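After the structure tokens below, expect a handful of questions from me.
With one protein chain withheld, the remaining protein chains of the complex are depicted in position.
Chain nomenclature is as follows: A and B, assigned in order of appearance, with residue numbering initiated at 1 for each chain independently.
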Amino acid sequence: MFYRENGQFKTSYVADQQIFPIAQDRTIILLLLAVAFVVTPLLASDYTFRAILIPFLIMSLAALGVNVLVGYCGQISLGSGAFMAVGAYGAYNFFVRVPDMPLIPALILGGLCATFFGILFGLPSLRVKGLYLAVATLAAQFFSDWMFLRIKWLTNDSPSGSVSVSSLQVFGLPIDSAQSKYWFCLVILVVMALLTKNLVRGAIGREWMAIRDMDVAAAVIGIRPMYAKLSAFAVSSFIIGVAGALWAFVYLGAWEPAAFSVDVSFRLLFMVIIGGLGSIMGAFFGAAFIVVLPILLNQFLPALFGLFGVEISTADISHAELMIFGGLIVWFLIVEPHGLAKLWSTAKQKLRVWPFPY
Amino acid sequence: MAFFLETLIGGLMAGMLYSLVALGFVLIFKASGVFNFAQGAMVLFAALAMARFAEWVPRWTGIDNPIFANVVAFLLAGALMFVVAWLVERLVLRHLVNQEGATLLMATLGITYFMEGLGQTLFGSDIYKIDVGMPKDPVFALESVFEGGILINKEDVIAAAIAAALVAALSVFFQKTTTGRALRAVADDHQAAQSIGIPLNRIWVIVWCVAGVVALVSGMIWGSKLGVQFSLTTVALRALPVVILGGLTSVPGAIIGGLIIGVGEKLSEVFLGPYVGGGIEIWFAYVLALLFLLVRPQGLFGEKIIDRV
Partner (left out) sequence: MKLSKLVIAAAVVAAGTTSVATSAFAQAKEQFFPLLSYRTGPYAPNGTPWANGKQDYLKLINARDGGINGVKLTFEECETGYATDRGVECYERLKSRPGVTLFDPQSTGITFALTEKAPADKMPLITLGYGLSVSQDGMAFKWNFPLMGSYWTGADILIQHIGKANGGLDKLKGKKIALVYHDSPFGKEPIPLLQERAKMHGFDLQLLPVTAPGVEQKATWLQVRQSRPDYVLLWGWGVMNSTALKEAQATGYPRDKMYGVWWAGAEPDAKDVGDGAKGYNALALNTASQQPKVIQEILKHVHAKGQGTGPKDEVGSVLYTRGVIIQMLGVEAVRRAQERFGKGKVMTSEQVRWGLENLALDQKRLDALGFTDVMRPLSTSCADHMGSTWARVHTWDGKKWNMSSDWYQADEQIIKPMVKAGADKYLSDKKMTRRAVNDCQS
């Protein structure tokens, strides 16, 4: 009843191939964008921006990249932290060494550095599959950890290995307040999400999905596995690299190699699996879950325990957070193994045929 | 030359310790097809349990004998790991039968977080001591042949011996007992095993119990070496290259892989490291495993991956 598709006829191929063919969907997305661009900056506090929204946006972008590789192309990768690091340090080097380098080209060049790194460490995927590949990509992670600690040139010869950027600006507009950072990240996220959605709907996306589902059959029908797998690594690393550069420049401001450690890689994989493999929406859901949940737990648990009159130390809150986090992951997987995006699409499907059951 | 031998022996010993942890991974993957990322958390949990029980047993029973305390602590910790195994099977695995690999991997990651939190809540996050009477001082062999002798770490030798004994026991268990045969049948083909009447659920509980005991032994040895603390979970990350190099389904592969990785790591750090500033052993282990995988994509002793189209 809500999703009445009556009367929505498509009269051109363009109309038929839209990302959101149902008019109600289009309205909802436009509303969502309006809320994101206009309403949230009016209502959200400084803390909400800096601690919740900006990390959420940047992590969604990174999860998007990981989803391209893991969800659409089926190559489990645990080296995402390394790609973020390469993107961040690459952008940093261009930003700092080239005089008057504008911000957006620096981010893009950082993404390109991550692309080359991703292709290099994606080469094993041509020979190694499945879980073996996952562990092999950890080589990328630990190598990047070491590389940025040891090779001084990459950190602009800073004695401590810690680097920082400041006074960011785009077309003369400074990006220093929480709102400007939020808009900057939002714009980049929307643009890249749109580009990625179109990529995965296109021929190359279908090649990736074919490789994921049955790579031998895909090779038999003429899809070149090398091209498909390496392009997945390339696109994914580009997106993750840009996200890493944003994380470093916009969120952290000053960072060290430990900011992109193996924990980040695991977190990104979690986001993608919880959010839903092989779906663009899934990246957003997963990022929201992983970014917001710890903060929520941190705020609510003391209050919750306070209701029962039990005072609980920060260490115990941390441990309870870990337990609840782990428990929730397992619970979600039992309830919906295909992730939050599948829950969402099931709900949408039910709404489409409501009040009929199917 | 002496130094090379020292490094070699040190590497072999370290490798044996990694294989101990890798064994847990291999066992569970062999029998249930689940890559148990929670192995590191299980090692930590078991080690914490043993360390704290060893502390608390004298208080509870009033007997102040350290050997008694250690033995009781070991048994209690083992029992706790059995309970954990049963709970994991009951609450997690049973509901995720037949799901794809990524989902099961994720579930074990969820279990990892849960166990890390639970372990630290129950037992605390300080550094705890496991004192099983391991000798801490080194032994210098062949002092007449080489100046200064070759350093042999007695603790590591004993640990390697325990690891070897454990592997031998496991091999006997798998080859000679009915349960072992049932485990191998389940590893081969779940459905066929079920069809001849092997109770899958019970088998999985048994496998996770055995893995839990392996985790306890590794936790005891690593804990005795390093002290029991949260960072013990990082040992699992060091054991992953061993698992993939040896093959995810092979127990001898875990041992041989461990030896190769251990030697490769230490030799690279000591002889190549100084040229590039040091700190290379972690990524070198992974790169080494990766190079082997390029030649044999299923690991040295793993089952060949057969794709049916």
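One rule holds for everything that comes next: a contact is a pair of C-beta atoms (placed from the backbone, for glycine too) under 8 Å apart; a residue touches a chain by one contact, two chains touch by 3 or more.
Source: prediction; values computed, not measured.
Trainee: One chain is left out of this view; which of A:Pro105, A:Gly202 or A:Gly306 touches it in the full complex?
Mentor: A:Gly306
Trainee: Looking at the whole complex, which of B:Ser125, B:Thr179 or B:Gln194 touches the chain that is not displayed?
Mentor: If we include the chain that is not displayed, B:Ser125 is the one touching it.
Trainee: Touching the absent chain: which residues on subunit A qualify?
Mentor: Residue positions of subunit A that touch the missing chain: 46-47, 50-51, 55, 96, 145-146, 149-150, 159-162, 164, 166-167, 176, 251-259, 263, 295, 298-300, 302-304, 306-307, 313-315, 317-319.
Trainee: Over the whole complex, note the residues of subunit B touching the chain we left out.
Mentor: Per the touch rule, subunit B residues meeting the hidden chain are 3, 6-7, 10, 14, 120, 125-127, 129, 136-138, 140, 151, 153, 155, 225-227, 229-232, 234-235, 238, 265-266, 269-270, 273-274, 277-279, 281-282.
Convention: only the chains that are shown with their structure count from here on.
Trainee: When the C-alpha atoms of subunit A and subunit B are each averaged to a single point, how far apart are the two points in Å?
Mentor: 33
Trainee: Any idea which subunit B residues touch subunit A in the complex?
Mentor: Listed in rising order, the residues of subunit B that touch subunit A are 35, 91-92, 95-96, 99-103, 105-107, 109-118, 120-121, 125, 237, 240-241, 243-244, 248, 276-280, 282-283, 286-287, 289-290, 293-294, 297-299, 305, 307, 309.
Trainee: Quick check: in the complex, which residue numbers of subunit A touch subunit B?
Mentor: 70, 76, 124, 127-132, 135-136, 138-139, 142-143, 145-146, 149-150, 214-217, 220, 262, 266, 269-270, 273-274, 277, 315-316, 318-330, 333-334, 337
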